[in-house]
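Below is one structure, written out as structure tokens; comments come after it.
Of the protein chains in this complex, all but one are displayed in their positions.
And now, subunit A:
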Amino acid sequence: MSGPEEGRDPQSVGRFDVPQQVPAPDAEPARRNGHRPAAQAAPIPTEPPASTTPPASAPTPTSAPTSTSTPSDEVDAGLTGGTEPAVSDRPGDHWDRKVANGLAFLRRRLSGDYEVDEFGFDSELTDAVFHPLLRLLYRDWFRTEVSGVEHVPVDGPALVVGNHSGTVALDALILSAALHDKHPAHRYLRLLGADLVFRMPVVSELARKTGGTVACNPDAERLLGGGDLVGVFPEGFKGIGKLYADRYKLQRFGRGGFVSAALRTGTPIVPVAIVGGEEIYPMLADIKPLARLLKLPYFPVTPTFPLLGPLGMVPLPSKWLIEFCPPIPTAHLTDSADDPLVVFNLADQVRETIQQTLHTLLERRPDPFGP
């Protein structure tokens, strides 16, 4: 509803930036940071057309994604390189290197010449195949804007806690790919998934290859102890399986197992608010008997899903905003990992931070399917 495409950026900045800065001069750096990309992008939209808006959202970090995106091109080049001689009459060196890299990648894959860590994480495959696919999705399809990346530590462990949404847990994958691309150190987010994920063939292996593991305290503490960045969604199925009417209402945070994992390892907690996930598969109803029959936590009915069959699996192109909030230190609470009062208080603090950030982000995004 935000009107013509060209006028979008100045308009949205003009409408939402000014009132935001009046009540919050210094107090909330996270919110202000959230606006920095938009403010910086404001002078740019004069030259790029509307189709290239996503790169304009954050000028500095985009240089990194383009450099990391080469592996995907390499794979494509390795498979279809022979059919594109028309392009290659530019300095031939470039394409030649791409083809050679692509073939070398294929050979390494076929001869098993790569490393897998003890959780099954295959960083080469993630970089070369999964992240390029997710990049298309988050950058071009969802036009994701990421802010507050500086709150994620450059090294050492951190526990990233987000809101879960979207019927299918796509937000977790988008978050990990976007964080990897935008973060200066290009850190991998190691996601913790429900055991249902690991029960399903194929899905379980995709989850492990991309760095996921079962959501349990031993695994979380092991990853954090090893200095990894761990991503959790404490709402679990309650979050992704909620109806569209309940969108952006945070569900219960369970027993706060994630908090005790952070406390035991003295790891800072970085709350993250994700806006946009709720609209990709708006769940209008939940057919409970069918879910029970299929042993699923819910059986969704979306405007497109059982109706259009497999076509209903295409996510709606909502506008995504991801904001990382300032980290909550826990190093001073290491002794109270078993104290339910401390655990619940901290879980509540994280929950409140995410909920409030969600509200401010939603204000910035009046039209869920806007540009």
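What we mean here is this: contacts are C-beta pairs under 8 Å (C-beta built on N, C-alpha and C of every residue); 3 or more make two chains touch, one makes a residue touch a chain; residues count from 1.
Rule of thumb we're sticking to: contacts and distances are computed from a predicted model.
Engineer: The chain dropped from view, which UniProt name applies: "UDP-glucose 4-epimerase", "Peptide/nickel transport system permease protein", "Cytochrome bc1 complex cytochrome b subunit" or "NADH-quinone oxidoreductase subunit J"?
Structural biologist: "UDP-glucose 4-epimerase"
Engineer: Using the document's definition of touch, tell me which of A:Thr126, A:Ser147, A:Ser204 or A:Thr265 contacts the absent chain.
Structural biologist: Only one listed residue reaches the unshown chain, and that is A:Ser204.
Engineer: State which residues belonging to subunit A touch the missing partner chain.
Structural biologist: 81-82, 85, 88-89, 92, 95-96, 99-100, 103-104, 106-107, 109-114, 116-120, 122, 195, 198-205, 208-209, 213-214, 216, 218-219, 222
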